[in-house]
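The structure appears right after this line, and notes come after that.
Left out: one protein chain. Kept in place: all the others.
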Amino acid sequence: MKLVSIDKKDWEKGIERLRPRYRLFGPIREKTYHAFQRLDEGQLPDLAFANTRLSPKDIVFPQSKAILECSLDETKADHHIMKSIAGDDTPQLVLGIRPCDASALTLLDLNFNTDEVKDPYWIQAREKTTFFGLACDTPQSTCFCTSVGGGPFDEKGLDVLLVDADDRYLAKILTEKGAAAMQAAGWQDESDANALLERRRGAAEERIRSVVHTDRLKDIDILRLHGAPFWEDISFACINCGTCTYLCPTCWCFDIQDEVHQKTACRMKNWDSCMYPLFTHHTSGHNPRGTKLQRLRQRFMHKLKYFVDKHDAGIMCVGCGRCVHSCPVNIDIRHICNLMNQYSTEDACEAQG
Amino acid sequence: MTHMGIEPDRMHFSWISSAEATKFVVVAKEVTEKVRALGPNKHFIKTEARGAQHV
Partner (left out) sequence: MSEHIDRIRDIAQRLLAEGRVDMIVGFRKGTLPMMNEPCFIKTPTAVDQLVWDSHCGINLANYLVDRSETIGVIAKGCDSRNIVTHIIENKVDRDKIVIIGVPCHGMVDKRKIQSLADAEIEAVAEQKDQLVVTAGGNEMTVPKKDVLQENCRVCIHRNPVIYDELAGERTEEQSDVDRYADVHEIEALSPDEKWHFFEDLLAPCIRCYACRNACPLCYCPTCFVDESRPQWVGKGQDPTDVRTFHFLRAFHCAGRCTDCGACERACPVGINMRVFTKKLEKDCFEQYGWEAGLTLDERPPLDTYRLEDPQDFIK
């Protein structure tokens, strides 16, 4: 893997060279937190951040997108016939995505790009986007990427990994897409500072304080875990909002809705959350997950058990800590994962007296 | 509503009984003139699907 040194004096120049070739995205400070935004003319990404409030998955999986449209004007020959809205092929470049969020993209690939199902919107967005990650030097107390197969300098999902080395960035080029972007930016000075990078990686990994155990999840019997006695206690506080789902870089559920605007109609694809009561509401009126306990259990069983059993990719969580930080009632996935991981049927016998 | 930024002259309230035909005419004319003077409403109108604002 080629290592390139980007003198910070050349940073802005490089970005301006990228601007005509890519639609640029980067973290921007908004009032009290950072968010990934399109970078306007002359705007630089603000890389002095821990992580953004919302994950950057919105860039390749928008929260709200019109996918089909039709005319309702009955004088037109093609009225009421839904047509695809042409996608946009403009290459995109995301500057400053954290390794946890980038590795989440590889988990989303397991859902949106499989042999049986290929989501055209996801695939088009993934193919046109290049990801320049920014390694974490100061993980937060809620970060636990190292517990889930990731790390503050992890490379999964990235085309280039940037490491802040004071007066310069060290850029590790990981893919051809990454190499093309680096060339376009004119960032070509090779570096041999591998040892420095490894030292920084070690120091960052040492700073991770949250540990989450996942080693037994695959082996625990699925039905026994489903019937565990702790669900009632841990689901009590949940208010069934969509905060955890919408902030999570690995959540992928969506809803299709039709909207009418005067003489046109369109079909929208919007994010949805399994925490909402309506998520599993059938047209018959029956709701298999009508209670809060059922929904909360579903969320954590999906992320920490069903996904583990189905794919060989660990848990469906990258340890970014956003849900932990932002849940209004302090439902903590770290605590729940540890509870699930250490659950054994001996505990069940005790609980049942 | 006006607190949200709708112009005060776009919203009018009036008690009119079905027996008060003249009052109805007067109020209808007045409201029409006042609203027409404000021009077309720009607020709370959706004319097309708009996607995410964040990105």
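The chains carry the letters A and B, assigned in the order they are written, with residues numbered from 1 in each.
Keep in mind that, in the parts below, contacts are C-beta pairs under 8 Å (C-beta built on N, C-alpha and C of every residue); 3 or more make two chains touch, one makes a residue touch a chain.
Everything numeric in this text was worked out from a predicted model, so none of it was measured.
Which of A:E12, A:D78, A:D233 or A:D309 touches the hidden chain is settled by the complete complex: it is A:D233. Residues touching the missing chain, restricted to chain A, are 30-33, 35, 50, 53-54, 63-64, 140-142, 233, 236-237, 239-243, 245-247, 255, 257, 259, 268, 270, 273, 276, 278, 324-326, 328-332, 334-335 (touch as defined at the top). Residues of chain B in touch with the missing chain: 2-8, 12-15, 27, 43-46, 49-54.
Following the convention adopted for this analysis, only the chains that are shown with their structure count from here on.
We define each chain's centre as the mean of its Cα atoms; on that basis chain A and chain B are separated by 43 Å.
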